[in-house]
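Omission of a single protein chain aside, the complex is shown with its protein chains in their original locations.
Entry: subunit A
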Amino acid sequence: MIEIPRLPLSDWIDAGLDALTDQFATATKVVSDIMETGIEGAVDGLMWLPPWLSILLFAALSWRLAGVKTAIGTLVGFLLLWNLGLWEPTLQTLVLVIIATLIAVLIGAPLGILAALSQTAYRIIFPVLDFMQTMPAFVYLIPAIPFFGLGPVAAVFSTVIFAMPPAIRLTTLGIRQVPTDLVEAADAFGSTRWQKLRKVQLPLAIPTIMAGINQTIMLALSMVVIAAMIGAQGLGGEVWRAIQRNEAGMGFEAGIAVVILAMVLDRLTQGITRDVRQASS
């Protein structure tokens, strides 16, 4: 039998990642330090308020953005979390989700616009998205460590990569869905590309883009939990500890906390989407 040499794919990837790490070591270190301080500051700031007050504020925010039902759900859900002694990890998870979502949208929305307007960009970006979304989520944890070290920043990094695709996809979809005759009308009056985008395409794409952001938030939440394995604190950390100590009850408590947080975030973003849609139609 002829022996076919094994393709050294893993060696290549390692070499590539090492090179990248060396190249950007200083930059990643700086980013890592700044973000870590920011994350800790945000969590500390939120913890500085007494939990009952924060919970009331969250309920008020829910009422404002999504109506009275969501407000009651938020109040009851968060009080339960407080009661279970999970308020601090919940806040840690929330901060990670918000930061990861912000970064994912800030990068994803412009990429989505680019892919909507340029067929070349579309042909490059969308296969990459397919790749990103089918790759098992755990794999993203591994390169995050050499870049940012164990801890919340590595967690945010892998979460951004995991959660960004829907923000890009639905931005592109939203813009491409704008009816042809509206785009033609904008062109017929002599709009520049930018005017057409800002005055016609983006406003009409906003509901779809918001749906993408909603999905990004949900994915970010699930990834932040998984990222507990590389040192993200929060509810994922609680689950991870429960696994290591084989304490099913504690694991489920933390799991239920994740579900409650997910429901609140989902209703909130849907509420915002409704407001935006009403404001833009």
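Heads up, the rule we're going with is that a contact is a pair of C-beta atoms (placed from the backbone, for glycine too) under 8 Å apart; a residue touches a chain by one contact, two chains touch by 3 or more; residues count from 1.
Here is the rule we go by: contacts and distances are computed from a predicted model.
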Practice item. From the list "Quaternary amine transport ATP-binding protein", "Peptidoglycan glycosyltransferase", "SufD family Fe-S cluster assembly protein" or "Carrier domain-containing protein", give the UniProt name belonging to the chain omitted from this structure. Key: "Quaternary amine transport ATP-binding protein"
Review point. Considering the whole complex, which of A:Leu86, A:Leu204, A:Leu219 or A:Leu235 touches the chain not shown?
Key: A:Leu204
Check your understanding: In terms of residues, what is the contact footprint of the unshown chain on subunit A?
Key -> 179, 181-182, 184-192, 195, 199-200, 203-204, 280-281
